[in-house]
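I have a structure I would like to understand better, so I am pasting it below and will then ask my questions one at a time.
Missing here is one protein chain; the remaining ones are kept as they sit in the complex.
Lettered A and B in written order, each chain numbered from 1.
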Amino acid sequence: MKKVLMGNHAASWGVRLSRVKMIAAYPITPQTHIVEELSEMCADGSLDAKFLKVESEHSAMASVIAAETTGVRSFTASSSNGLALMHELLHWAAGARLPIVMVNVNRALAPGWNIWADQSDSLSQRDTGWVQLYVEDNQEVLDSVIQGYRVAEQVNLPVMICYDAFYLSHTYEPVDIPDQEQVDQWLPPFAPEYFLNPENPQAFNGLVMPDNYMEMRFNLHQAHEKAKTVVNDVGSAFGERFGRSYGAIEAVSCEDAELIVITSSSATSPARIVTQQLREKGMKIGLLKVRMFRPFPTEEIREILANAKKAVVIDRNFSWGKSGIFADEIRSVMANQSDAPVIFGYVAGLGGKSITPALIQEIVEEADRNDRPEALSIWKGMKA
Amino acid sequence: MRSNYPSEELMRPGHLGCQGCGGTMIMRHCLKALGADTICVIPASCWSIIAGQWPYSTLKVPILHTAFETAGAAASGVRAALDMKGKHETKVLAFAGDGGTFDIGLQSLSGAAERNEDIIYICYDNEAYMNTGIQRSSATPESAWTTTTPSTFPKEGPKKNIIQILTAHKIPYCATANVAWPEDLMAKVKIAGETKGTTFIHVLSPCPPGWKIPSEKSIEVARMAVHTKVFPLYEVINGEEYQINVEPKDLPVEAYLSAQGRFSHLDAKDIKQIQRRVDYEWKILLQRSMMESFHLNMD
Partner (left out) sequence: MPEEEPIVYDTQSQLPEKVVSEGSMLWNKTGSWRYIKPRYMNKVPPCNQGCPAGNDIENFIQQIGLGDPAAAWRILKEENPFPKVCGRVCYHPCESVCNRDEFDRAIAIHALERFAAEHAPPDERPAKLRPDSSKRVAIVGSGPAGLTAAYHLARMGHSVTVFEAKEKPGGLMRYGIPGYRLPQDVLEAEIDDIRSLGVKMKCKQVVGRDVAWDEMKAFSAVFLSIGVHKNRLLGFASEGARGVRSGLEFLDSVARGDVPALGEKTVIVGGGNAAIDAARCALRLGSEVSIYYHRSRKEMPAFEEEVYEAEREGVAIHFLAQPVDIITEDNRAVGFQFRKALLGEQDPSGRRTPVPIPGTEFDVSADTIITAIGETSDLAWLPPDLQTEQGRIVIDQFGLTNHPGVFAGGDTALTTHNVAYAIGSGKAAACAIDSSLNDKPIENFQDRIIVGGKGAVSVSRYLETGKAHAANDSSGQVVAFSELNLNYFEPQARRKTQKLSIAERMTGFEEVNGGLSDQHARLEADRCFHCGVCTLCDNCYVFCPDVAVTKNSQMPEGYEIVYDYCKGCGICVYECPRSAMIMEDE
């Protein structure tokens, strides 16, 4: 069934098809449509779930953690300051190894107040232990929520589906909505090994002494290593069932590319146009979409970049005092690689500024011109 | 003979509570009143330690250890999940200290209470952040010593009236309780367990190290809190109908204060001031207990 849906409603549909049983959320623009639609679905019975309208994002995540620990598939969504408020509990969710799926609509952080696209919110949560997927269009939003649960429940890690404010959240696109029956066959019911159960009374998340804490954390690390494969496997399996495959990365025309543009989220779409046009003009250019930020697809990126001379990373985010974050991550995984390309880090589109094809083209041409970047991070698309 | 004290122990020995710990007694009584079909939600508090380190647990009911400020929300989440599993009979007990209730957890508690979640919320109030080393909380009584309110500059202002905050949410049941009245405490927890919606019980929890009292006097000092009217025992139905459960013996507050090292710096003037406040609060409570309830007037 095809429907024209805004990105937020695509997320709602993903939740509904995943037969989520418990939702807790707190309003924040530009995420609100997701939960508005979900409350309609709960109200009309099309989704059999309990919706807690909690008093904060912090409580949203706390109650979702609790529900998951009780053995029920749960969901929440947030954005920006809301996600920042959840920060402590993002650690809890991952440390407790709970397969929660949440949506974060990437929005800039205050001050000044800004409700528009910016990845700094979710990238600030980089080290909380969550799997993070940055998706490009509304179809991928829906598909990624469903895949998110299958990934999460296989590796016992929480999964955050991130997409850009307004570019996706409020933009209508035709979306194919899979049949519930097919999703049910593809995504089995949630049946955790451990859950809060008076018949087998166990304590969850208690005090861990130094003799075991590091080992516990090593477990978490191993789960992330495993997730690298699982995300790809699930993406392929999804493709087999529903005709749309996904992976940790997507490489377009990178095999012989000398310059590879690296993007994430909605900025990938204009980059596809620009790189295709330049390729048609004879430039050996490729495009690498990094869909999975955590765990970081280190090996795949090294393989793709091995034959390129230049890698041009466009970041809609910034780590203060350093660099665009994707660029920095790529620099770090390419360190000590004998055939590493020169890495150009560009920062663009913060706080909702458009990353237009023209801007991308300007960036590519500048990188193509220069042997080396003039700075670690080059800010583009600003007033002079 | 207390034949009504259930013999089933849902709290086992070997736990890490201090000698004379009121909080452990409260947990034991609560679980006896609620039974084994209970899930316990414990935010950061002494009980995060008392329950024992991983991979152990001193309780025979499941525990969800959760972040400091989340007892109300986490209990709500457990409740929601149980309801979705059809486990409506399983009780959800949020068991939080005064810090997790009066201070950092007040918001999530208020949220849960306003939604009237079907949970039992027990605050075991030892009147300071005992687990972190006796720092003042908003539950610390006026003029008390703590490690952040030295005796030369003791706690200013009265203890926060948490019951008033909760009754303002019009939840079906609020009560105060005390370890020195275990039957009363358990009866209240039982009522809480049988009541649909959010129930809140504020239990005074003597803390020998924090209050600077000998461990054997834990019950004695808690009892004096009631008899000096410092901590009256009462219930509030639907946020409006007050009922006082134990008639205090009307001892002077000095009896309670002088039994505790945390008040040893007080002089006669300080004690008089505290007595005045206690008398005033008692008068208000008496007046409330005599008011006809809103629901009665509806008929």
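Throughout what follows, a residue touches a chain if its C-beta (ideal position, glycine included) is under 8 Å from a C-beta of that chain, and two chains touch if they have at least 3 such contacts.
Keep in mind the model is a prediction, meaning the values are calculated, not measured.
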Option touching the unshown chain, where A:N114, A:Q154, A:Q202 or A:S319 are the choices: A:Q202
Touch with the omitted chain, as defined above, among B:S215, B:Q243, B:S264 or B:Q287: B:S215
Touch residues of chain A, complete complex, unshown partner: 95-97, 156, 193-194, 202-206, 208, 212, 215-216, 218-219, 223
Interface with the undisplayed chain - residues on chain B: 1-2, 5, 7, 9, 11-17, 19-22, 24-25, 28, 51-52, 54-58, 63, 179-180, 182, 208, 214-220, 223
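The rule is simple: only the chains that are shown with their structure count from here on.
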Euclidean distance of C-alpha centroids - chain A vs chain B, Å: 43
Parts of chain B lying in touch with chain A, wherever the complex brings them together: 36-39, 41, 48-49, 51-54, 56-57, 59-67, 69-70, 72-78, 80-85, 90, 107-108, 110-111, 114-115
Touching residues on chain A, where the partner in the complex is chain B: 21-22, 24, 48-50, 52-56, 58-60, 62-72, 74, 88-89, 92, 196-198, 200-209, 212
